[in-house]
Structures are given as C-alpha cells and as structure tokens.
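Every protein chain except one is present and positioned as in the full complex.
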Amino acid sequence: MEKTHTPKKVFVDGPISPQFISDSIAKHQSKTNIGAHSLFLGQIRADQKDGGVVTGIEYTAYTEMAEKVFHDIREAAFAKFDLVCMHIYHSLGLVPTGEVSLFVFVSSAHRRASFEALEYVVEEIKAKVPIFGKELIGETGEYTWKENK
Amino acid sequence: MEKTHTPKKVFVDGPISPQFISDSIAKHQSKTNIGAHSLFLGQIRADQKDGGVVTGIEYTAYTEMAEKVFHDIREAAFAKFDLVCMHIYHSLGLVPTGEVSLFVFVSSAHRRASFEALEYVVEEIKAKVPIFGKELIGETGEYTWKENK
Amino acid sequence: MTISILYFGMLAEATGHPSETWEATDPLSVGQLREQLLQKYPVLRDRKFQLAVNQQIADSAMPINTNAEVALLPPFAGG
Partner (left out) sequence: MTISILYFGMLAEATGHPSETWEATDPLSVGQLREQLLQKYPVLRDRKFQLAVNQQIADSAMPINTNAEVALLPPFAGG
C-alpha cells in the first residue's frame, strides 16, 4: 500500500509510446501483492470531418490546475477503491492519429477494484481536467476544437 | 471491423512479457478507427499460505476445450459490444510470482464498449475456461490447487 | 460401449492417471457415469468437479454415446 500519494508528473511531451507502457508494466513485477492490472489507452482516431480526416490532436492545458485535479482524482480513487498503485500520463503538444495520448494504469490485489477504479479515473479525467484539444484536419491547416462527451 | 473471427492462438508458454504487451499495442497504431484500448493483466501474487509464500503457478489446461471456450467468449463479446478488435493470451506451464499469466486486450472506437467488454471477457474466462493452476509454495515442493472466485 | 475419460489437475493426481478407457453399458447418462466413477475412485467424493462430454459442460441427464470423450474438470483457475 502506498500511504502517501505525492503529486506525480502526469504530462508528457507528445505521444505516449508502447515502450513507455511496457516499462511501466515491468516496474510492477516486483510488487508481488498485485494480482490485477487494468490499463486504459486513449488513441487518436482518424475521424472524418468536414474538410477531411483528423491527422492528430494538439493538446494544451491549464497545467497548474490540471496537476491539482489529477492529484485530487488520484486521492479520491485511493479512498474509494482498494488499490496498490496508480499511474496517469497525458500528452501535451501534438499527438498524431494512431498514437496514444492518455495512459491510465491501476493495480490491485483483486480484479474488481482495478476494473472499477479504471473506469472511475478515466471518466473523472474526461470530465474535470482542464485539457484542450485542437483536432487537425486534412493537409490544409484546418482544425476544430474537440469536446468530451 | 473484423467480420470473421477465426480462432486465434491464446496459449503461450510461460509468462507473458511486458515486451509482448507493448508489441501488441504497437500493432494497433495503424487501426485508426480505434479510440480506446482497455487491457487487463493477471499477475501472480506472493500470497502467504500455510507452509510459506507462493513462488509461482504451474498452469495446465484441457486445451482443446479451452480453445473452443475462448473462441465462444470472443464471439459473444463481439456480438454484445461495439468492438474493433480483441486479443486474449493465457500462459501454460510455470509463471513465477510477479509475472503475468493473463492478458486481455479490447479496442473500440469509444471508451464505454472497451470498459464493458474488458470486464465481461475477464469474468467469462475466470468462470468458464478449463484452466487449472497449481500454486507452488515455499522452497520445499509444497503446493495447493488454485480455485477462482 | 467404450468411452474415453480424461482427468485434469488435482483429479489426475487423485486417480493416479490423466486418462483411461472406460467400458460401460449402453445407455449411460452423465449422472450414472459420475456414480460409477465415485465407486471406482472413492477419493473423488470430496472433490468438486464438473463433467464435460465432447468438450461441452454436461448436466446429469445428458446421455453419453460410444466413443465420447468425457473429461473430469476440477475448479477453474485461469487468469
């Protein structure tokens, strides 16, 4: 059990690579009280828009507030669910279509806590963290602003 | 959308490595209709038992039946949830404590389908697939037979 | 008729072998076979197990045909 959850670095520059994800997984193999890991990866879709296909999302954030909100979500998840550990990473800057911009990683002794915490954390991030996304469209410099549902 | 879901190879010899997981993730970056991946990893816990600590699980299976059941679970998940793709891997043989024996990977356009499918698939595997596990205890050759709850 | 019986996990351990050929009278239901198995292997009486016939979980009423593959499955432990 982690007893103190110091604020952790969430934002990373550009896409989150598969190698970064496997390194995170590998680091947890020494935590032998973990029986279940649940992971969520948000990947940029090539959605069709007026004017062309989405080629990537340019992320910006109100970073100071976002880091506080990430910390609050983290604390709330540890209070609600019986977790061993949790990591959240989110991209800033350009993330091309097909690449990963959000990585949520929750680990627990038994599977139910990890399922429930995963959903909770992802929904909270989508609803509460001041991150903004410009969806780049086609080859002509067009864009629209993304809005979470 | 995958339209035909031919039976896939599920069983792997020994632990599922972090590198194997990141290779699977990387292969999905060309599927640009995917917006959400949910992953589950079952990791072997060092549970305390009479006689010592669990050092690993030795998995065996009724493989012909297990492969059919995995296929049925896969088909049912595609019918129930709006998925783009799905992969299931399970270890046979010895998986030491701290290593991964089950890897479920579901991908969809939007997050809800991937959350729901992940839970569904993991619960179905635990309940229906004829896989058997001998929990090895301490250094003296003792063991108990594992039973899913 | 002849059927083939498979034992898995702790049941292979309890019976001392992973499989055997079983000579039985026809007709035979799953429930009847279970009784015969418990008679031959009293050690199975305090073990939980399900029976699968031709790789499908079977209830007691299901008839077993000749050449069927019957598996004794202890509790599952996948994952």
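Things to note:
Every chain is named by a letter (A, B and C) in the order it is written, and numbering of its residues begins at 1.
As a convention for this text, contacts are C-beta pairs under 8 Å (C-beta built on N, C-alpha and C of every residue); 3 or more make two chains touch, one makes a residue touch a chain.
Quantities reported herein were computed from a predicted structural model and do not represent experimental measurements.
Partners of the chain left out, restricted to shown chains and counted across the full complex, are A. Along chain A, the points of touch with the absent chain fall at residues 42, 57, 59-62, 64-65, 68, 90, 101-102, 122, 125-134, 145-148.
Keep this in mind: only the chains that are shown with their structure count from here on.
Taking the mean of each chain's C-alpha atoms, the chain closest to the overall C-alpha centroid is B.
Taking each chain's centre as the average of its CA atoms, chain B and chain C sit 27 Å apart. Look at where the CA atoms of chain A average out and do the same for chain C: the two points lie 49 Å apart.
The multi-chain contact residues of chain C, meaning those touching 2 or more other chains, are 79. Residue positions of chain A with contacts to 2 or more other chains are 111.
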